[in-house]
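In this view, the complex is presented without one of its protein chains, the others remaining in place.
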Amino acid sequence: MSVVETKGLTYTYPSAGKPSLRDVSLAVEKGEFAILTGPSGCGKTTLCRCFNGLIPHFYSGELKGNLRVADLNVNEHTIGEMARRVGLVFQNPENQLFALSVEKDVAFGLENLGMPRGQMLERVDWALDMTGIEDLRERAPHELSGGQQQRVAIASVLAMQPEIIVFDEPTSFLDPLGAQKIFEVISELNRKLGITVILVEHRLDLAARYANHVIIMDEGRIALDGEPREIFNSEQAWLLGVGIPKSVRLWRLLEENGIDLKGIPISSDEATQRLKEVLWR
Amino acid sequence: MIEVKDIRFTYPTGVEALKGVSLSIKDGEFVAIMGQNGAGKTTLVKNFNGLLKPATGEVLVDEVSTRHVSVAKLARTVGFVFQNPDHQLFSETVEEEIAFALRNFGFDQATVEKRVTWALNLLDLTDYRKTSPFMLSGGERKRVALASVLAWDPKVVILDEPTIGQDHRQKEKLRQFIVQLNEQGKTVVIVTHDVEFVAECNPRVVLMKDGKIIADGEAKRILTNTTLALEASIVPPQIAQIFHGLTFLGLPSDVIDVSEAKKILVEYFQEHRR
Partner (left out) sequence: MSVFEGFRFRHVTSPVHNRDPRIKFLFVIAMFVVTIFFTELLPLLVLFFLPLPFVLIAGVRREWLRSLRGAVFLASFIFVFNFVFGYLYRSYPTTTTLLEYSLALTLRFLVLVESFSIFFLTTSPDHLSLALEQSHIPYEFTFAFTTAVRFVPVLAEEAQTIMDAQKARGLELERGNFLKRVRNYIPILIPLIVSAIRRSLELAEAMESRAWGSSPKRTNLYVLKIKLGDFVLLLLAIILLALGIYVRYFVQIPQFSTFLPPLPF
């Protein structure tokens, strides 16, 4: 069952000369962890904004084609209505936090929805627990590190219990360790709660291991769409200049030299394992 | 070129960011200052161009102490490219933006024009000469910021987190550019937490933690040291992680480059085939 389904999606920003999305057709199934990547300017961020209705409701301009997210036709529902089913976490942690305490920020969306207080308190507790930031409850956003802020942003989106959460380059401003922690949180939400994840990322060496679906865009179009290992191995992926994980590069170089690792490793652990099996008998 | 002598620095908020740091950077070196966010990397490099003055200790740039020299004067020697280009861009055209610093330093009009053309060319921005910097994409704005600093040809170039928000191809171009700058004789200092980027450049690495330098040496030696990585809270490069699990086979552990990794593994495979 597809949580996200688009057919022939085309969109041009009001002041732009050419379309940012051209005839985009893709499907993401329920419970998937999909990575969306591609060179800068390929349209990934624009596509994210379509998923929760920011396009076409916040950004004017015509959205042509079909787009259904969580059973709702984006053109026919307000962003507020979409927000109950689709969450969007942005790149800059600082500009997603409004309140003067973490607790209040996590409750922000729920307050907007007019949820009764008792239920809100439960949801806030739950979201803080799921993202591992219970101890930051009363802190002010400015005191937190980038990684902590981003976890607060995730908790605030999670509190609304959406079916699918879209993450638009959430680790851009974080160091690799901070990024890893965020990916682990996202992965947990996907595995434990069954939330469908669409993650836009450049740092494939850190994120690839969690994905079971990879989509690569280029110049507004879908260039590649499929299973991670076959995508990373494809000629086109290499030509597009996407940050293919080093483990895959190594696999390729070894294959060219007659060493068969019997499977494409998309993480360093996997690479080590396969190398052990081949080199040590 | 830059001599740091046991400096300490505390921010007005009370945070002690540098707790006794000593460092020596020679003319023409390529150094990467690494460590977790908050380790003191940016604080350290801000002492190189006088934006911050140490509470105790001294910083010598070209044998002159930074303590009594203005930032404007030090900037002639030490160029600093900030992380976010939007914190610098304010002019009506890219041309004006690049000329800004040149005019501040008192270059005459003819020299300004020459240098602007040179910088535009260097960063592939000639087509955008008369464009407003605010109309450019993120990557292009970064190039404008870089051009505006290189225009006055400082001896030292400091880049603060140059790879943030860049896609793979942009990082590749940047890497080649930085290496080229260094080969042309500039002293290049990058502050970064991007281990993969550093692994591909293989510069000298200065690793910081909690306001102190905990390691200083060759990239491949430091980035593959798991104890250090744990202490400094950094993630080793993928290739290093892969080889870490293979040391029991007798393979070397200080590998960070993909091509080198391939060579070693192919050799090992062929040897043990027989």
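General remarks:
A and B are the chain letters, set down in written order, and residue numbers restart from 1 in every chain.
The rule we apply is simple: contacts are C-beta pairs under 8 Å (C-beta built on N, C-alpha and C of every residue); 3 or more make two chains touch, one makes a residue touch a chain.
Fair warning: this is a prediction, and the values are worked out from it, not measured in the lab.
In the full assembly, the chain not pictured is in contact with A, B, by the touch criterion defined above.
Contact with the chain not shown here comes from a single listed residue; of B:L89, B:I178 or B:V191, that residue is B:L89. Here the missing chain is touched by one residue of A:A99, A:L253 or A:V278, and it is A:A99. Remark: the omitted chain is touched by one listed residue; of B:V61, B:V149, B:L174 or B:A219 this is B:V149. The chain not shown here touches chain B at positions 12, 46, 49, 51, 70-72, 75-76, 79-80, 82, 84, 86-90, 100-101, 104-105, 134, 148-149, 152. Annotation for chain A: contacts to the undisplayed chain at residues 49, 52, 54, 57-58, 78-81, 83-84, 87-88, 90, 92, 94-101, 103-104, 107-117, 120-121, 124, 140-142, 153, 156-157, 160.
Heads up, the rule we're going with is that only the chains that are shown with their structure count from here on.
A straight line joining the Cα centres of chain A and chain B is 29 Å long. Of all residues in chain B, those touching chain A in their complex are 36-38, 137-139, 164-172, 193-196, 233-235, 237-239, 241-242, 244-246, 249, 258-259, 261-262, 265-266, 268-269, 272. On chain A, the positions that touch chain B within their shared complex are 38-41, 91, 145-146, 169, 172-178, 180, 202, 205-206, 241-247, 249-250, 253-254, 257-259, 268-269, 271-273, 275-276, 278-280.
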